[in-house]
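Every protein chain of the complex appears in place save one, which is left out.
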Amino acid sequence: MNGIPFDLQILNVLAALFLLLSFSMLAQRRIVTLVNLLAIQGLILFIATVLLAWRTGETHLYLSAALTLGLKVIGLPWLLHQLIRKLDVYWDTEPLINPSATMLIGLLIVIFAFGLAQPISALASTATRNTLGIAIAVILLAFLTMITRRKAMSQVVGFLSMENGLFFGAMSATYGMPMVVELGVALDVLVAMLVLGVFFFQIREQFDSLDLRHFETLKEDE
Amino acid sequence: MPYATLNLCLVLLAAWVVIGFTGLLRPASVGFAGRALFPLGALCGAALAIVAVLGLPIPPERVILPFGLPDLPFHLRRDALSSVFLALLGGASAGISVFSAGYFRQGAGTLPGLLCFQYHVFLASMGVVLLADDAYAFMVAWETMALSSYFLVTTQHRIPDIRRAGFIYLLMAHLGAVAILLSFGVMQGTSWQFTFDAMRATVLDPTWASIAFLLAFFGFGAKAGIVPLHVWLPEAHPAAPSPVSALMSGVMLKTAIYGVLRVTFDLLGEPLWWWGLVALAFGLFTAFYGVIFAAVQTDMKRLLAWSSIENIGLIFTGIGLTIIFHGLSMKSLAALALLATLYHSVNHAFIKSLLFLGTGAVLHATGERNLGRLGGLIRRMPWVAWLTLIGALAIAGLPPLNGFVSEWLLLQAFLFANAVPRPFISMLLPLGAAIVAFCAALSGYVMVKFFGVIFLGQPRESKLAEAHDAGFLERIGLVWLALGCFALGLLPVQVISRLEFVSRYLIGADFGARRTEWWLLAPSVARQASYSPLVFFGVGTAVVMLTVWLVRAFYHRGVRRSAVWDCGFVRLNARMQDTAEGFGQPIRHVFQQFFLMERKLPTPFDKAPQYHLVLADRIWRGCYVPIGKLVRKIADVAALLQQGRISTYLTYSFITLIALLMVVL
Partner (left out) sequence: MTLSAFAYQLLEIILGVITAPVLLGWVNQCRAWLQNRSAPSLWQPYRSLHKLFYKQAVLAENASPLFRVAPYVVFGTMVLVVAIVPSLETRLPFTVAADAIALVGLLATARVFLSLAAMDIGAAFGTLGARREMMIGFLAEPALLMVLFVAAMISQTTSLPLIAERLSSESLALYPSLAFTAVAFAMVLLAENARIPIDNPATHLELTMIHEATLLEYSARHLALMEWAASLKLYNYVCIGITLFLPFGVATQSQGTTGLALAIVALALKLLVAGSSLALFETVSAKLRIFRAPEFLATAFLLAVLGMLVHLLLGA
């Protein structure tokens, strides 16, 4: 650790926590906890962005941090909690298929992501380039979360976590995306969230549950 | 005197052959073979070990024997590498031979004199394998070894299962031999000289060198029991008499390790680093696969056979690391990994022989191999029990015994694996340490099961009450091996200073220990890591003694014996103890994907409830059965050619003749 400035050390720790949260989401059974974990992940993203903004003096990062705070730490989790209450899925749990195997696959994904990031981060010039591997890992792990889940709610959480990873990746590689893109993505996520919220109600009305397995019956039988 | 060591070794090997032939003089006499010949063989073994250890620092010696093929007489050569394995052969076989002297009795199987012949030819052939310096001598000895051990495995040849086990063993041995032969063929390059010297001189291009390595890896791997070529081990070991299992598992498997080392580091010269990845991957998987299967076995010898597979996996892991480090010119790390490999080979020879002989004594006393019918033997056979406990603790990798030392070395080597200058690999390698740690921990589980079910608890069958302890000669054999385990565990610096001759010879680097302290194991690569079993053991013993003394001095209120507490359930009996199946249950549960399980559970309404559980190896069903079917299908097609009429066969010959003429002209 010699020679690395202290704020970067904190950034590294935040990155590690970011990854840790991704793993706990992978292993988490309860949906409410899943949403809370997402909020914490957002919070870490927010802190990391502020820290980076302070370090680099890039003002647009402050804006991005505010966006993260408003949208990912407060807005969306609140929205999801509302949904959970309205849909009455507070005690819903997800039957996980062999969590140990899932974790093992997650581990392999992390190795893959880290290996992938090594040449890229060698090219990048940012101080945070080392964390790029973590960002890629988080994106892939969120993907894995979505694959292994059956409930619509956790799929959405996985999707949002993936979005978090994307932001983190952009931040570590190039100190954030251009502001336009960032705003666009944020808006997209918000809209997607609203649309999905409407969908949830529709799905439940149709099937009396949010279990996505019911979709399998939708195909035309020959 | 030049070539003294090599000649002495040869004399001792010849003595083994002579002892074997002498056995044939009075084939039916147990007393002659047992009381006279086997102890003599043991003496030869001990002498061989001493000669080999003393010969370690002496530079390579060679000799050409005046027989063999016309152009290719037997070339023999002794260097540091063969010396280590000769010492292993001599040391382990000394204990096994003494044990055998008391073990073999008149039975339904092979006559004792014949057995003595096969046994000593087996020993001598292993010695020649280690000394051979041309492909011809090597293959002759290798085949003699395979054949003599085949006959030893099928000692009880009247039992069909044993004949089947022997057949599988012979089949795998020959598959391996073919691959080794091909590998030699590749390695001689274009010189058409089959001496090892010619092979050393030949420089192969990387492709051909890789092919030669992979062939040798396959061939020796089949002998060593690398997954998926391991299938013969769990069959052959339970079938063979215990001393033979001990010899095969403890020593013969190591000749395959010797072969891999010889080919990779000596004959091929400069190994490519990615070969190490192959060895490492197979090694780790073998270790993992072996240990989880060992945990669910219910036959004690089969359990040990699977445990051998695990240990072979660990040894191959060490070989893999050595090749990787060596190929990337990280010499001192390569030396560390090589020393771990060699140390573990020697350790395993002693430990596994001890354990197999322990099961042999149990088998003799009770006639049972099934763990479900044993139990409580520590009270009937204290000698065997306590000596086996040493072996069990050693193989579980517990300090201060020898299994721990090699594990320690291997983990130290892994600790620096992230320095490998290759992306991905530098991240994947440390994961190997995780698997090694896992296997070591699980082997502790296996050994608690093994020892606990056989020797502890209450006897599960009434006949066990008549079990008798091992005889005098058997005890000597066991004590010899147990002492070996202790010595290898407590004096690692001395052992390593001997093994270093090999690493200097093969790799050109050594352990680089701090020479000042003879009791402290401290590799130079792993700065500031050290282990000193002597101090460790001394302080540990002192602490335990002090505790005993303090407790006795201040609080001694005597002991009262009473009935076992039955938790309020009055009719407690021996059948209510945990069974071997039960002990394997957590492993079955955690790793269920690896097993093919067939289970019949009784319902509460059964009048005569039966529990039936069969665990099969997926690799056997998934790999060998299809191959067998394919071969049968091809044979069926080929059988169409066989019409049984002379004129048809003549037509074949005629067509062949015409075809050949057309090609030639």
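A few comments on the model shown:
First chain written, first letter: the chains are A and B, and each begins at residue 1.
The working rule: a residue touches a chain if its C-beta (ideal position, glycine included) is under 8 Å from a C-beta of that chain, and two chains touch if they have at least 3 such contacts.
Quick caveat, the model's predicted, so the values are computed rather than measured.
Contact with the omitted chain, checked across A:16, A:147 or A:191, is made by A:16. Checked against the full complex, the candidates B:27, B:185 or B:430 give a single residue touching the omitted chain, namely B:430.
Within the whole complex, the absent chain has one touching residue among B:539, B:601, B:625 or B:655, and that is B:539.
Within the full complex, the residue among B:55, B:127, B:452 or B:484 touching the omitted chain is B:452. The chain not shown here touches chain A at positions 1-2, 4, 6, 9-10, 12-13, 15-17, 19-20, 23, 27, 99-100, 103-104, 106-107, 110-111, 114, 117, 130-131, 133-134. Residues 375-376, 378-379, 389, 393, 396-399, 404, 407-408, 411-412, 415, 418, 426-427, 430-431, 433-434, 437-438, 440-442, 444-445, 447-449, 451-453, 456-458, 520, 526-533, 535-536, 539-540, 543-544, 547-548, 551, 554-555, 557-567, 572, 574, 576-578, 582-583, 585-586, 589-590 of chain B touch the missing chain (whole complex, contact as defined above).
To be clear about the criterion, only the chains that are shown with their structure count from here on.
Chain A and chain B, compared by their mean Cα positions, are separated by 50 Å. Across the interface of their complex, chain B is touched by residues 100-101, 111, 114-115, 118-119 of chain A. Partner chain A is touched in their complex by these residues of chain B: 423-424, 427-428, 431, 590, 593.
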